[in-house]
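Handing you a structure now.
The complex appears here minus one protein chain, its other protein chains still in place.
== chain A ==
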Amino acid sequence: MAAQKQEKSVIWDWLTTVDHKKLGIMYLIAGTLFFVKAGVMALFMRIQLMYPEMNFLSGQTFNEFITMHGTIMLFLAATPLLFAFMNYVIPLQIGARDVAFPFVNALGFWIFFAGGLLLSLSWFFGGGPDAGWTAYVPLSSRDYAGVGLDFYVLGLQVSGIGTLISAINFLVTIINMRAPGMTMMRLPLFVWTSFISSTLILFAFTPLAAGLALLMLDRIFGAQFFIPSMGGNTVLWQHIFWIFGHPEVYILVLPAFGIISEVIPAFSRKRLFGYTAMVFATMIIAFLGFMVWAHHMFTVGMGPVANSIFAIATMTIAVPTGIKIFNWLFTMWGGKITFNTAMLFASSFVPTFVLGGVTGVMLAMAPVDYLYHDTYFVVAHFHYIIVGGIVLALFAGLFYWYPKMFGHMLNETLGKLFFWIFYIGFHLTFFVQHLLGLMGMPRRVYTYLGDQGLDTFNFISTIGTFFMSAGVILLVINVIYSAFKGERVTVADPWDARTLEWAVPTPVPEYNFAQTPQVRSLDPLFYEKIHGDGTMKPAEPIQPIHMPNGSILPLIISIGLFFAGLGFIMMNMDNPIINPWIVAIGGLVITFGSMFVRSVKEDHGYYVPVEQVKADLKKGGN
C-alpha cells in the first residue's frame, strides 16, 4: 500500500504531477501563452484600424481575429491566469497540504489545455470561428458560419469541463481543508473571492455547457433549436449565453478584487479596512451578477418592463462595488505605503476600475443604451473593466507572489518601467474609444471611411496598443533577466506580509506545512509577529505526512476528450481524412476507459517519513 515516493525524470514529473503548486505554475505558463496569442491578434486588429480603409487584414480575417481575441482572452487567458494564483495560493493561505482532490486538480488543468488546443486548431482547418465571441445565432448557424465555429463550440465545451471541475475542487478545499482556527470569517479576501467566484463558475458554466450542446446539436446533428422556420427561437441563445456571460465578468473580476485586497494591505502596512463589509459586498455582487444578464439585450425588444427591471438591478451593483472601492481607499488612508511595482498596479487599479464602473452605470440606462449599443463606447467600457481591472490585478498578483512561486524577485526598475508604459498605453488605447463610440463608430467592423472625424482617435488608440505591447515585452525581458540576475529569495517572507502563504519556507516543500499551523486571528502571520514570536504555532506534532501519488491518467483523459471533440468537428468537414465517428468514439473510449481505470484501481498515496520532514525543517527553517 502506501509506499515511499519514487524518483522520476523532470518531464514525467510535470506531466503526472498532482501538486497544486506545480499546477499553478502550469496554469501560469499556459495562460500566458494564450494571453500573448490573443494580444497579438488585438494588435493586428488595431493596426488594421489605424487609418481609414486600410488593407492590412481582410474583413474575414478581422472577423476571425475579433472572435478569437475575445474567446481566448476570457476563457484561455484570464481564467487560467487567475486559476494559476488560486491553485498556488489558496491551499497555502488556508493552511492546507493540498487541494481536496489533487487528481481532479490535474485533470482540470489538462482538460482546459486540451480544449484550448482544440480551439486553436481551427486555423489549420479552414479558418477560425467568425461569429463574434458571443456566437449569436443565426450568425453562428450552419448557414452562415463554417467549420471554424465547430471548433469554437467543442473547444469551449471541453475547456469548460476543466474549469467546472476545478471550481468544485476549490469549493470543497476551502470548506473542508482549512487549518484549525481558520474560520470562514478569517479567510483572506483572495480566498473568499475565489470561493464565491467558484460558486459562480458552478452555476454559470453549466448553462454555457447546455447552450454549446444545443448549438452543436443544431450545427452537426440537424436539430432545430435556433431555426425560426422550424419552430426554433434565436433569442433563446442570447438568454442562455448571457445567463452565463454576465456572471463570467464577475467570475473574473471577483478574484481580481481579492488580489487587490491582499496587495493593498500588505504594502500599506495596515489591515484591510472593513473586512466583513468586503466579504458581504462580494456576496451581494455575485448574487446581483446573476440577476442582470438581460442588460446585454436591451435592444432585442423585450419591452419596457423587462428593460426597467434589468436596468435597476444592474445599477444596484454599483452599491456593493462602491463599498469595496472605499474600503481600499480607507486601507491606504494613513498607511505607510510602499510603492513598488505590485502596489503601483494595485493602487492604479482602483481609479481605473471606477472609470469602467461609471460607464457601466451609463450603459445600464436602457433608453440611452439604444444610443451606445454596439458602438466603441461598449468596447471601451468592458476593456476598462477587463484590462483596467482584471489584467492590472493579475500583474499586481504576479509581482506580489512571484518570489514565493519562483524563489527570486522580479526586477523593480524594469517592473516600474513596464507599469508606466503599460498604464499609459492602456489609457491611450481605450479612453479615446469612449469618444469614438459617442461619435457613432460601430464595433466589430473591420474598417471605416476617412474624413468622418474618426481618424485621429483611431490613430491614437492604435498607438496606445504599441505602448501596451512594449510593456508586455518589457515584462518578458524582466522575467528572463530576473531568472538569471534577480535577487534570490530564501527567506519565507520577503514582503513582511500578513497571510499564511508567507509562513512556509521558499521554495515551498511539496507538503507545504511541516506541521499544520494553528490560526489565532485574521492575518494570522501578522498576528504572530505582533503577539507571538513571528512564527506560526503548530497545531499537531511532527508526524508522517500523507501525500497523493502522481498520475498520467489526467493527461490521457484529456487527450481522449480532445479527440472526441475533434471527431464531432470532423463531421462538419468536407473531406475528413478518417471517419469522424471513429475519432469521436475512439476519444470517448479513451476518456471513459481511463476514468474506469481510475475508479477501479485503488491508490492510497504515500507517506513522507518523519525524518524527511525534520531534515527539511532544519534546512529551510520554518
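The rule is short, and it goes like this: a residue touches a chain if its C-beta (ideal position, glycine included) is under 8 Å from a C-beta of that chain, and two chains touch if they have at least 3 such contacts; residues count from 1.
In this text, contacts and distances are computed from a predicted model.
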Requested in this report: Pick, from "(2Fe-2S)-binding protein", "Succinate dehydrogenase subunit C", "Cytochrome c oxidase subunit 3" or "Cell division protein FtsQ", the protein name that UniProt gives for the chain of this complex that is not shown.
Outcome: "Cytochrome c oxidase subunit 3"
**Report entry** Selected from A:A106, A:L171 or A:A503 as touching the chain missing from the view
**Finding:** A:L171
Query raised in the report: Per the definition of touch given earlier, which of A:G31, A:G115, A:G155 or A:G232 contacts the omitted chain?
Result: A:G232
Query - Touching the absent chain when the full complex is considered, from A:F101, A:F257, A:F310 or A:Y402 - result: A:F101
Report summary line: Filtering A:L15, A:L202 or A:L617 for touch with the omitted chain leaves A:L202
Requested in this report: Name every residue on chain A in touch with the hidden partner chain.
Outcome: 97, 100-101, 104, 164, 168-169, 171-172, 175-177, 202-203, 205-207, 209-211, 213-214, 217-218, 221-225, 227, 229-233, 236, 239-240, 243, 545-546, 596, 599-600, 602
